Structures are given as structure tokens and as C-alpha cells.
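A single protein chain has been omitted from the complex, and every remaining protein chain is retained in its original position.
Order of writing sets the labels: A, B and C. Residues in every chain begin at 1.
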Amino acid sequence: MAVAVERTLSLVDAVGEAMRQAMEADPSVIVMGEDVVGGAGRGGEKENTMGGSFGATKSLYPLFGANRVRDTPISEAGFVGAGVGAAAAGLRPVVDVMWADFTGLAFDQIYNQASKMSYMFGGQARLPLTLRVAMGSGLSAAAQHSGTLYAIYTHLPGIKVVVPSTPYDAKGLLLESIFDDAPVMFFEHLKLYVAKGVVPEEPYRIPLGVAEVRRAGSDVTIVGIAAMVGRALEAAELLAQAGTSAEVIDPRTLSPLDLETLVASVAKTGTMVVVDESPPRCSVASEIAAVVTENAFDFLNAPVRRVTAPDAPVPFTPSLEEVYAPTVAAIVDAVNTLA
Amino acid sequence: MAVAVERTLSLVDAVGEAMRQAMEADPSVIVMGEDVVGGAGRGGEKENTMGGSFGATKSLYPLFGANRVRDTPISEAGFVGAGVGAAAAGLRPVVDVMWADFTGLAFDQIYNQASKMSYMFGGQARLPLTLRVAMGSGLSAAAQHSGTLYAIYTHLPGIKVVVPSTPYDAKGLLLESIFDDAPVMFFEHLKLYVAKGVVPEEPYRIPLGVAEVRRAGSDVTIVGIAAMVGRALEAAELLAQAGTSAEVIDPRTLSPLDLETLVASVAKTGTMVVVDESPPRCSVASEIAAVVTENAFDFLNAPVRRVTAPDAPVPFTPSLEEVYAPTVAAIVDAVNTLA
Amino acid sequence: MRETQVVTEIERDTVLGLFRTMLTIRLFEQRVAKEFRTGEIPGFVHMYIGEEAVAAGVCANLDDADYITSTHRGHGHCIAKGCDLRAMMAEIYGREDGLCKGRGGSMHIADFSRGMLGANAIVGGGIALATGAGLASQVRGGDHVAVAFFGDGAANQGVLHESLNLAAIWKLPVLYVCENNGFAESTPASYATSVPDVASRALAYGIPGVVADGADVRDVYSAARAAVERARAGEGPTLLEVKTYRFRGHFEGDPDRYRDDDERRLTRGNDALERLRAALLDAGVPERELEAMRTELEAAVSDAVEFARSSPFPDPADVGRFVYPEPLERVEA
Partner (left out) sequence: MRETQVVTEIERDTVLGLFRTMLTIRLFEQRVAKEFRTGEIPGFVHMYIGEEAVAAGVCANLDDADYITSTHRGHGHCIAKGCDLRAMMAEIYGREDGLCKGRGGSMHIADFSRGMLGANAIVGGGIALATGAGLASQVRGGDHVAVAFFGDGAANQGVLHESLNLAAIWKLPVLYVCENNGFAESTPASYATSVPDVASRALAYGIPGVVADGADVRDVYSAARAAVERARAGEGPTLLEVKTYRFRGHFEGDPDRYRDDDERRLTRGNDALERLRAALLDAGVPERELEAMRTELEAAVSDAVEFARSSPFPDPADVGRFVYPEPLERVEA
């Protein structure tokens, strides 16, 4: 009996493979950002020595060269804006902005230009731009290298927001994002970069707006975002031991949001906890709580509980950072208060 | 019998008076922004010919001169960042960024610097910075001159968010904002600039985080933000004629948010509609819906209804713009679906 | 490096073309200003009257596959890049037959089919976009160029610095055209800008910086031609500053009190359109030819207004449409 050996990849490599396959498939796909090559212009062994802050792009430069893989100066507004312009002119740029927090420097280009262009120009603009950013707490990288910001991009009409939690999803969602004609913010959680998961070698796409039920359950629905999916699953395991059956849902994309799957789950379980490592106000947790309540009020036995970071920037010191993002214990507690 | 004649002022003049009185009271208060004077450096009759896009600052330059009232180049990141630095160094700058949409260019300065400074530096930074912006639809100013963005700033820990709906509040809240040691985003709705209201001449302050019940009622709570307070009141009037008693609440500040007043109202009415002219996702409407539901679930007879703008940028043409912000009819409808 | 051209037989067509473009802009703008006063045009309009030589002189060197990005004062750029007057006017009126189906209005006219990537109401907003369009051209290996038009006020936005540096190190085929009309709203360039010539900032990027006279369209044309040729040849970007003149207020309705009547009179003395007309007559172009052109263009503008006024307003039910690009089938249908 032949045993199919399934290939595993880390999320960072899955993302790298998606970029490579997109570039192979379509010459209009380019990649740019700070240090996406490394040692730019140095030649020989000194060139291609970075591949981005986490190595995601390291396979690209040798294959596609300096015309399609470009290191940029530290000019986030300028090169993100150039990405918007290049997309408007027909390329499919994948722009690495390193950390989500740095999108602050390019926010005008994303908000005033990219997000509004299709609408403002009456539908004539197609803007196949993908912005990749790392996000999240957990590395003691402190307040300016840890923010999530996906709530802000979810607030903006015209932008799609993707938050993969597994290597498999990261590859399929990034390929889909690159070939989507709308601007996409693609968030890669720092703490998920290294762990491996099964990732098929051939290109495949996962549609945006389709949630994944990570664990089926009947007593409570736990929604986790990005790294919080893992914590939700851990909490579900503990809850199971205590006799509570939790369903864990990973929305995978926040914009569009798969409301149907969320409502269907709550129709079954009657309670919901949303786990989001962002500050609470106007968060995705609040959005999910509001929209699910609006659409499933009669099924709910208790208010949707939000388990979020505190209303604070991300602290540097481990003693505070450890309690910043929702802990497994906090999720379990929240579920227990619903009962 | 002596009749006290109450003075009335427009919101734009109330805001101007607050700045003037703050500058009189404290030499560390300065005002800067594009065209806050007008005709800078031209001298004589040609100088002080703007006073900002809406004339709010026109009384200041003659009184306080070029050292404390400064026209800036068109460099939003640079002059907002300079405002942050000046605040860190002990001034109380009031920076006019013209339109909320333009804060996109200064978003890094607001988010990565101003909002995080107090926390990141362990509480040693005091940052008495006030950013004034005009916002809102209604002038056919199109997608880049109409956004609200207050949801985004409400998401950010470390920033306070003020959304006055009357000239009286605008003056008292702006004085409070200027003398608050945290950075404050002060949103002035374009459609509220002109209408007059009673405004006492002497300086007074309204604390941040205290909502105002604009109309008492018993059947439903309607929360309105900025220009939507007026529409909520109109809707309440129509509802009253049809026999429904609506309570209308103006939160006045979104960060901090006066949750107590909201919960107390819903405890009485059992239902709530939140009216917000922003796009729906991760909006203040969602936040209020989520947090009120969490804290008043047992009082609620129906889910909190959000009446918001569509998930779209602001359109130019009047035929679309008229239906963009929630209409009085939409508010009435929402209330009726709750019954 | 370049000389002001004289009107010779050989370039008669080019110069007449420039005149035609400038006159079209002038007549279009005058009509917009007039109709704006009736209240039928929503929002704000910013007139390009007096600055026609910039758009005309630059865009005469471009074709449909070249890109431009524009500003809040963008009607002139649209016309010079070949946008349809009817569809432009309908846009300004907020109608369904507008270039942006009425969603954008005066400050957001775009026509991607002509390489016109949009007027922009964010001051400096088009600068990075044009840089990206130039990048797209370079990546594809074509010889198409991109032009960013922006004002003296916009020249103080950081994105100009970032874009000039990026274009310089990548030798992007981009022309940065600063329309220096001396004012940003009420703020004089002499107050807000630390150097007299924006073009001198090219020194900071090791690229050519050129000043052209916006009162002389042939000067603008020649300067732009040199820069466009340079860009097409792969030699990189140029910063071209055109000293130009805003005849009207910042927007229609601006009381314009930061200038006095004398200044306005002086400004209007630098009318590139009048000067070119005089030069054409001097060079023997028959006056009736120019008058016939005016008559024809006036009719075209009137026709555009008629068209706009008879176009329907967008259906309120469509307020949520076009937020994301529609599936291609539907767009092409």
C-alpha cells in the first residue's frame, strides 16, 4: 500500500511559494519592498542575502531578476504609492511593507488612493495590488513593531483583508489575493511564520470570504483570528476535557467576512466568543459581535463575548506582553462565564 | 422683568472662540495648519485672509501674531509630527489638518508616535496635542474630502476622540481637549458648521467621556454621532407622532465612551439604534452595539440595530450622496423593525 | 539645452495643435465657471484658466499609451490627454454618462483608456501613482512614459522626495511637472517653499531640473519634449517646473483677498493663449482660421453641456456599486 507523503512547509515558505508560482504564471506580477532581495546592487554572494525580514522572498530574485524583484529605499509612502500606480497601469504588484505598523506611513496611499479608486472612478480602475505585512505581538518587538491594524483596514471599503492562520491557507489565500483585482492587505502573523503544515506543491487558490470550521462543536462557538485560532483550539481542547464542546471558526478573511458560517454555528451553539489580539474598540471582535448579534439574536443565549487585547499599545517587556494577547485561560474563562 | 439675552454662535465660531480663549489663558497654546492665517507673509490687507478653510481661526492672528499662529506648507506628516514633538517639548499645539481624510498623510505620526508615546515611555510623556479636522458628507466634496475616520482613531489606544454636535459642546469640548494632556482628535462635521446655538461668552469646559441625553424617551434609545444627532432627533419627532417615545443620546466623545449612560438608557427602553454616517465594518456603531450588548444583554428585546453608511466611499453625485449618510427615514425604519 | 522655437512652416501643425488644445481648455473652463454659478454643478471646481500652456505643452508629447496623473485642478490635463468633452462635462455634473459615472466629479475625473489615471483631490496624490505607472512601463519594457502634474504647494509633500529618489535610482521614465502658479490656496510659494525654484530640488536627486515659462507654450513643449525623449530613451526622470499663472481664485467662489487687483492684472498679462494667438497671426495664420476654430470649439463645449444636462443622475440603488472591481464579464458586457 503506497503511503502518500505530504509535504510540509512553514507559513513563511508557503507565502514564498505562492509568490513564486504567481510570478511564474503571470509576468505582470512583481515583488518589491525593503530588503526583499538584500544587498541590492552588491552582486555575487552579497546579493540576495535577505529575502525580506523573514526570508519569504529569498527564492525570487535568482529566478526573476532585478526587473521584477526590487529592493526599495525606506520610503513607504513612495513605494506603496508606486505599487498603487503600477497596479492601475496593469501590473500585479506584491509589496512587502515589513510590519503592519509601517503601513501608517503609507496610509494615505492605501486609504485615499487604493481603497477609493475603483469607486471614485466609476468602476474603470482595476487595482490588483497586494500588500504583505507581518503583525502581532510575541517577540518583544514593542509598540511600533507589533500592532495588528486589520481592524482599520476592515473599516475601509474597497480593501480586502486576509488573515491566514495556517501555511496551507497562506499559500492558497495569497495566490487568490495576487490574482484578485482589488487591493488586498495580507497579514502574516509573526508567531505563525515558523510552524509547519501540509502544503501541496501545485498552485491552488482559496476564495476570499469563506471561513473554515477548525473544530466542530455544539456548545459554544469560538472565533479566532490569525494566531488566535491556535489558542482557540487549545482552549477548545481544555473545554472538551471539562465537558464543553466548542466549535472553532477561523474566518480567514475579514473583508469579505463569511457571516453565513458564523451565524450557522451560533444557530447551533447559542453562544459565541470572539478572540482577537487587537485593542477592543472598533475591533474586528466588535464587528463580529455586532453583525452576528444583528443576524442571530434569537439564537443567542448570552451576549457575544469579546476576548481581546487590553486597550493599550503592545508592551515591550515579556511580563506584560505575555498577558497582552488573549491567553488560553482567558478564552476558557470567557466561555465559562457564558454558561 | 429682565430677559437674559443668550448669545448664539455657529459651531465654527464657537471653535474659534475656544482657541482664542485657550491662547489667552496659556502662552503655550499655539495654532498651526495650512491657511490658518492666509496670505502668509504678504502683509497688510492680504494677510489673515483665510482663517482656515472655514474661518475658524480668523480672529487669532491679529491677537497672537506669527509666533503662535502659523501657516504651514502642505506637509501633513511634517507639521503634525512637529505638533507631536512640540507637545512632547511642552507646548499645547492645536493643529488644523483641514479634512479628516488628510490625516491619512500624517497617520504614522498620529498612530506610531502620538498614540503610543505615553505608554511606550512608561508614562513620562505628556502630549497635549489637539488635531482639528472637518469631516462628513453632504457637500458633494467626493471621496477624498468626506470621510469620517473617527472609528479608526477610536480603535487606537492613547488617542481621545471628540465629535461635538452643537456649538455649545464644540466650545466646551475643545477647551477641554486643548488642556487635556493626551492627544485628542477633534472632529467638526461640515454640515454643522453654520447653524447657530447658544454659547456662553466665558470659557467653560465639558469633560470628555460624558454623554448627553438630547431627548428623553422610554421605548427606544437612538444614539447619534455628530451630524446624526440632528437626524436622530428628527426621527424621534416623527416617531413621537406615531406614538413611539425615543430617547436620543449624543455620546459627544467616542474615546472615552460614556457606556454608563448608554446602558442606563437601554435598561429603560430595551432597544437601541446607533446612527453613524461611516461605513459599517469595525465602526463606532459596531463598537457601541457590541459593548452595549455585552453589558445590557438581559435588557435588550432585540439586537442593537446599526444604521450606517453603506460599505462604500463617499460618492460625489448628489443622487448617491443623499442616500449615503443615514436618512431620517432609515432611522425611523430601523426603529420600526425593532418593535 | 533647448531653444524657444519659432513658428516655422514645418511645425505649424504642432503649434496649431497646441493652440487648439489651449483654446479648448479655456473655453471649457470658462463655461464650467459660468455654469457653476447657476448652481447646477455640485461640489467644488478649481479653474485651470491661465495655466493651459502646461497641460497642452506637456501632453502634446504623449500618446494614449503614456500615463498622466493630475490634480484637483485637472480639467486641463484631461482635455490635453484627449478625454472626451461630453463625458468630462457629464462627470462634472455628476451624471451617469460621466467618465466616472458621476461618482468622482471635477476632482476625480479619470479615463484609463487614455492613460489618464485620475485627477486627485489629495494634494500630491498623483506623484507616487505616476511613479508607479512609469515603473509598470519599465517592467514591461515599453518606451511609454508617465507624467505627474502637481502644484507648487504639492512640492512640499514628502512623497515628492520619495518618488524623485525612487525614480532616480531606478531611472524610471517619469516626468515630474510642477505647475508653479505661486500659490497654494492663499499661501504664497515664496512663504512655504524654502527655495525660489522647485526645479532646483532636482539637485538633491542627481536628475535634471528644468524651469520653463508657462506664458510660452512653445517653451513648455520643448522642455517637455526633451524630458520625454530622455525618459523614453531609458535615461530616467526629469523635474520640470513651469512658472505659470492662476487667473482666478483657488476655487470658484474664493474671494481671493490674498491678492490685489494690480497683482491679478499683472498675472493676466502673462496669458500664454493670447501670446500664442498673436504669434500665430504674426506668422501669417489667417485670423478667420482661428476664429473658425473658436466657433467650432464653443459649439463642442455647448454640446458637452447639453449632453451632461440630459444625462441621468445615477440610481440611488447603486450607491454601493463599484466599491470593488466587478467581474470582468460584467464590465465587458
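What we mean here is this: a contact is a pair of C-beta atoms (placed from the backbone, for glycine too) under 8 Å apart; a residue touches a chain by one contact, two chains touch by 3 or more.
Since the structure is predicted, the reported quantities are computational estimates derived from the model, not experimental observations.
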item	value
Among the chains presented, those that the missing one touches	A, B, C
Residue in contact with the excluded chain [from A:G38, A:G85, A:G136 or A:P183]	A:G38
Which residue of C:A168, C:V242 or C:V323 touches the chain not shown here	C:A168
Residue among B:I30, B:A211, B:V274 or B:L338 touching the omitted chain	B:I30
Omitted-chain contact residue, chosen from A:P251, A:P313 or A:P326	A:P313
Touching residue (missing chain; options B:G16, B:G38, B:G52 or B:G83)	B:G83
Subunit B residues that touch the omitted chain in the full complex	28, 30, 67-68, 70, 72-73, 75, 77-91, 93, 108-109, 112-113, 117-127, 157-158, 160, 181-182
Interface with the unshown chain - residue positions in subunit A	34-35, 38-42, 45-47, 49-50, 71-78, 101-102, 104-105, 139-145, 310-313, 315-320, 322-324
Touching residues on subunit C - with respect to the absent chain	156-162, 164-165, 168-169, 191-195, 200-201, 203-207
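Convention: only the chains that are shown with their structure count from here on.
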item	value
Centre-to-centre distance between subunit C and subunit B (centres being mean Cα positions), rounded to whole Å	36
Junction residues of subunit C, two or more chains touched	100, 102-104, 108, 120, 122, 125, 158, 323
Of all residues in subunit A, the ones touching two or more other chains	77, 108, 112, 119-120, 157-158
